[in-house]
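In this view, the complex is presented without one of its protein chains, the others remaining in place.
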Amino acid sequence: MATRTKQQAASRHQALGLSDQDLLDMYRTMLTARLCDEAQFRLNRQGKAPFVVPVSGHEGCQIGSAWPFEKGKDVFLPYYRDMGICLVAGMTARDVFLGVFGKRDDPSSGGRQMPAHWSSRRLGIVTGSSPIATQIPHAAGVAYAAKQKGDDVVVGCWFGDGATSEGDWHEGLNFSGIHKLPIVWYCENNKYAISVPLSKQMAVKDVAVRAEGYGFEGVVVDGNDVLGCYEASKRAVDKARGGGGPTLVEMKTYRFHPHTSDDDDRTYRTREEVDEAKRNDPIILFGNYLKEQGLIDDEGIERLRGEVKGQVDAEVEAAWNAPDPEPETALDHVFARPGQGMGLKLLDGDRP
Amino acid sequence: MATRTKQQAASRHQALGLSDQDLLDMYRTMLTARLCDEAQFRLNRQGKAPFVVPVSGHEGCQIGSAWPFEKGKDVFLPYYRDMGICLVAGMTARDVFLGVFGKRDDPSSGGRQMPAHWSSRRLGIVTGSSPIATQIPHAAGVAYAAKQKGDDVVVGCWFGDGATSEGDWHEGLNFSGIHKLPIVWYCENNKYAISVPLSKQMAVKDVAVRAEGYGFEGVVVDGNDVLGCYEASKRAVDKARGGGGPTLVEMKTYRFHPHTSDDDDRTYRTREEVDEAKRNDPIILFGNYLKEQGLIDDEGIERLRGEVKGQVDAEVEAAWNAPDPEPETALDHVFARPGQGMGLKLLDGDRP
Amino acid sequence: MTEKNVIQTIHDTLWDAMKADERVLIMGEDVGARGGVFRATAGFLEEFGEQRVIDTPLAESSIVGCAIGMAMHGLLPVAEIQFADFIHPAFDQLVSEAARIRYRSAGDWGCPMVVRAPYGGGVHGALYHSQSIEAFYGHVPGLKVVVPSTPYDVKGMLLASINDPDPVLFLEHKKTYRLIKGDVPDEPFEVPIGKADVKREGDDLTVVAYGLMLHQALEAANRLEEEEGFSAEVVDVRTIAPLDKETIFESVRKTGKAMVIYEDNRTFGAGAEISASVAEELMFDLDAPVVRVGGPDIPAMPYSTPLEHFFLPDTEKIYERMKELAKF
Partner (left out) sequence: MTEKNVIQTIHDTLWDAMKADERVLIMGEDVGARGGVFRATAGFLEEFGEQRVIDTPLAESSIVGCAIGMAMHGLLPVAEIQFADFIHPAFDQLVSEAARIRYRSAGDWGCPMVVRAPYGGGVHGALYHSQSIEAFYGHVPGLKVVVPSTPYDVKGMLLASINDPDPVLFLEHKKTYRLIKGDVPDEPFEVPIGKADVKREGDDLTVVAYGLMLHQALEAANRLEEEEGFSAEVVDVRTIAPLDKETIFESVRKTGKAMVIYEDNRTFGAGAEISASVAEELMFDLDAPVVRVGGPDIPAMPYSTPLEHFFLPDTEKIYERMKELAKF
């Protein structure tokens, strides 16, 4: 029995073209997200972080779906829940906490935006805002530009189930279908938009069915199965890179903590429901798989956890001691420097 | 062969529960729309009507889809193309031309809106605007209110293919699905949003497939077949009245004239395409059916046409001579009369 | 008479209206089981049921758009936009639709709808949970825009808004929710929309404000009286549109000096209309130029504490400007 599982399993990540080391790297990234989450909630309780956005529960679908992308080349449009996406894209725990503390050197916004409003041009992470679903048309636009310029770029755009109700979601997905853009749409369906359950958001079981209405494929995967998410994502990313157009990947998952540090989820979901969901903790499930594969044992997991926690705590410390922005700098970057231009060729002397 | 057609056909409108008189009334209404259209374009060329919106080509899907509604009870949310819907709802040729000339007594807006921006509270026609698809959420809201109050009301909402691209369209249809509202959504798909062909609007053959993504049924019918439109609409209206929720009815049709009197459609479609489409003129097709049924002959059709034309011309005359609005009245109706209230019960003395 | 804070007053007033009139309906994101992220509708779902307390999809344009439809079919919807910053997707429904339903139908149709939106900064809300939006909507004929700032006005104007036959944008400064307390009559009453209110009498200068700035102005005015002996008259605008210029003019005619304070971006902000109107109408009554104090022209309030403080006109800044003007 154990062996049979092992075989099946063994065949699984190899069949996906993932090495043992890949798996350990993925696991470590998931752990980093989880431990950053625990740290930021601790800081919130200590009054050191006025506002934090949890990721716990989403690590599987985030690390799994982001893994197939080519860093430094592809473009990421995550939403606030996506610490895991950003870690895969190249952000560090230090970056996360510079944002949590609103520090000058926060790569996302220099302390201007709330924590978890990710951005890094260097890493191909497009600046995101709070308004839900506004990044959907941006993602389609980036993908259009990439295609039009002939760049070898795939765009990944992540959002929650709540985002699917916005007009922008409809418009952006439709545009991507019309132009067969190199993009993958990822819905991290955690059953709630803050407190609003799916039954009050949509009259369908799987929002992925809407893809058909935009002329491309929609798929549904277990968001707590990191390899399943990787598999679906890899297929979609390869398809996009090959000119096959968009895919909507719906990943069913769950948010373990309240919506944010300002939320009280006891008003809208039972503890039983939350505990039940935690049995499918993607980190535990993936850990079990690694153990079955003999890639790690409980002791190794503990050692790794301790090691990562040590790093996270060190980064928290460093970020806490980093400088705040200077008050007057609030006036900077409303516009580009006076006189700066885009070098429109016509004005560079070329004549029509 | 002829007989077989006859039988089939005979069985057809009777099977639909339509009497011979119903058919003649429907045909007359279609003719009225067509002849109002010809008259308004004539007036436009004469410089008497600065701006007109044609209906020609849409009479079949409009009269067929509107016919099942109960006048004076159900609620209509038409768009500018829907002269035919409004005639079924109870508007007259006089009303149409009071609007065309922007007269004081124009029932839609007292000359404030462009022609074809239909409204009549008395007739259950909700005031419409120019911005495309804004009436979609209104329609869902009316249907929600009707259901919540327990009114026996079905809401009909009409729009073009172009409207399906707007965020409001998505949001409104989704809301209607979630609450299983008593509403029917009608898409008059005439292949173009002004000049933009379907291929640049959507990556699907039938926009009706999107209904599935909102948890209700979508159907496609030949919009030039008035009885087919009636049949699909009747089923959807009865279903809505019975608590079965929304339906999206897509009616494939064609616009014979330019988008409006300001448009030049030769820039984006060939004369051959237009001529080809005119072979499926819903009025000719329906006339043939009536003839097969022995309900009218060519002579009768000519007589009827002459009769309706006479009426339309008389109404044009009457509307032309009707008074303009007084300039200062432009200031009226920004708000209700000062002191006017909704009679909120709490303020009427009731105490919580 | 009961002492309440602003959010409690909103909760109780909505509750009373729902109790008394079955046409009143609540809709918005998280207004149901969650009772609203600010708890304005806590307990409503249990009491009034999900037919009248609608947890909507995350879609502001249709929250407003569906409310318009409901209003046209006999209900009195009170829609909540979770944060004023998120009302923008509904801009078209408010500007092109709600504001024009009556006008474009020559009075045939009406749109008795209330849209509530918590606005304003100073709560560490950063770029997207701090915005002031009154200037955008005050400019739209056909919309009424109110900004009550005390529990008493909040109750009276909320009832007046629900009872109004036309669409009302009801703006609540979220920082006042728990900060500002006051006595509220237990009986229902209306505070008329379109009337400003003198919240403090004075002779030396007129200070026009609303929202959080009103309370900071009152604080500064008291200090100015104690420390410098100048008495400032503080006028609470209360309604942005239609704007009650007469009450403002009356005060300025008396004091000869005017100052307008608002936290929104200064340029093309609501204070511009007030300043312009005073100067156009009362130039020869003025002993000094009108002083305008507004937020800086940067996109929004940043998150980091030093940056946020840089944005907000605080009592200290306001006090200094008032002293200057008084001594002018």
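Order of writing sets the labels: A, B and C. Residues in every chain begin at 1.
What we mean here is this: a contact is a pair of C-beta atoms (placed from the backbone, for glycine too) under 8 Å apart; a residue touches a chain by one contact, two chains touch by 3 or more.
If you're wondering where the values come from, they're calculated on a predicted model, not measured in any experiment.
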Full-assembly contacts of the left-out chain, visible side only, are chains A, B, C
With the missing chain put back, one of C:252, C:300 or C:318 would touch it. Which one? C:300
Among B:81, B:112 or B:179, which residue is in touch with the absent chain? B:112
Using the document's contact rule, name the residues of chain A that touch the chain not shown here. 75, 107-110, 112-113, 117, 119-121, 126-127, 129, 131, 134, 136-146, 148-149, 167-168, 171-172, 174-175, 178, 332-336, 340-347, 350-352
Applying the definition given at the start, please give the residues of chain C touching the unseen chain. 61, 85, 88-89, 91-92, 95-96, 99-100, 103-104, 127-128, 135-136, 138-142, 241, 243, 265, 267-273, 275-277, 279-281, 283-284, 286, 288-292, 297-300
So that we can see where the missing chain sits, which residues of chain B does it touch? 50-51, 102-103, 109, 111-115, 117, 129-133, 162-163, 165-168, 193-197, 200-202, 262-263, 267-268, 324-331, 334
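Everything that follows uses one rule, which is that only the chains that are shown with their structure count from here on.
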Could you state the distance in Å from the CA-based centre of chain A to that of chain C? 37
Could you give the separation in Å between the centres of chain B and chain C, each centre being the mean of its C-alpha atoms? 41
Distance between chain centroids, defined by C-alpha means - chain A, chain B (Å): 45
Which chain B residues touch at least two other chains? 167-168, 171, 174, 178
For chain C, write out the residues touching at least two other chains, lowest number first. 56-57, 59, 61-62, 89
